[in-house]
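Pasting a structure here, questions to come.
The complex appears here minus one protein chain, its other protein chains still in place.
Right, chain A next:
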Amino acid sequence: MAIVLELLSRKDQTLKYFKFDKSEIVVGRDHHCDLRLEDPYISAEHVRISQDEQSNTIYFEDCQSVNGTLVNKRPLANGKLQGDDILKLGRTRLKVVNTNQPVSAALPLSQLEESLSWLSNSGIAILLTLGYLALSMIFAYVNSIEEYKIFAMLPKEMGQMALLSGWPVMFAVMGKVFNKESRVVSQFSILWLTLFVLYGLYLLGKLISFNFNATESLIWFELIIFTLVLFGFVWLSLFIAFHQTNRRRNIVGAMMTLVIVVPIISIGMLGNGDFSTQPKYDSTMLPPLYQLRSPSDVASFVEGSTALFSALDKQIAAEQLAQKSDDGVSH
């Protein structure tokens, strides 16, 4: 067996491993020490750590150092050490590693990882970026009613893209910090691809609401699809940035999706059902080309409104009944 020590940072992150195939080591600032630590508060020979060869138990003994030795924040002169005990010498902290404990199982290498490797191709990423710029310019053009000047619009669109870039950059930075690898190109590719999908869904939604009565259920359906796309996007961003288990990624992904979707829903629901002097109707108009169904005639359209009249009559009758019973209770 061996004595294994970890040098800890202030935030308990492992900075270095030390493994000694000896039954006794000396830790200090002196050059002959087994573990030499550059800390001015550590004595030349500070502490002696030994391992019982039969029982593998680890002991320590302070070598009458100036500043003493702290075990789990308590000053002790000698004693037994267990796995995960933290020794503090001067300002340096060392963790005793329990060599009997098995390390966690290796993560299975994902098939997805391989199939997404094309995302890290810079050529594709540049193409997607330019494609998105073109798409947003086209949308701005279709939306404009004044003369469209492409060079006047370009900075605005690029500014918006710069704002959107915050997301992939954030994940790239986190990836760099935790995995020493940013994979910023893949993050960008995923962002543009997701935006393409969202634009596609938006157009599909327009086509449906133009041709068919946009009912309440369509709005909920759209919201569910949007949530799923968003979850997929967050999940992939996490997948590329971090090595984590699927369970953990699903949870984090779901949380981040909810953080984005819940405010959108609650703002949308705000004032829903309040009295308004304006009717809620769908004003989507598309060129004749996109009309998918045959029109009805005037008579059947007008006759069809009968249901609307009777629905309102019923609603008013129900309201009045409720009010009457309220009055009955209060009197």
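Criterion: a residue touches a chain if its C-beta (ideal position, glycine included) is under 8 Å from a C-beta of that chain, and two chains touch if they have at least 3 such contacts; residues count from 1.
Basically, contacts and distances are computed from a predicted model.
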Which listed name, "O-acetylhomoserine aminocarboxypropyltransferase/cysteine synthase", "Energy-coupling factor transport system ATP-binding protein", "1,2-phenylacetyl-CoA epoxidase subunit PaaB" or "Serine protease", is the one UniProt assigns to the chain that has been left out?
"Serine protease"
Check each of A:D52, A:E113 or A:D313 against the chain that is not shown and name the one that touches it.
A:D313
Residue among A:L163, A:I267 or A:L289 touching the omitted chain
A:L289
Give me the chain A residues in contact with the hidden chain, please.
141-147, 210-211, 213-214, 273, 275-289, 291, 293, 295-299, 301-309, 311-313, 315-316, 319-320
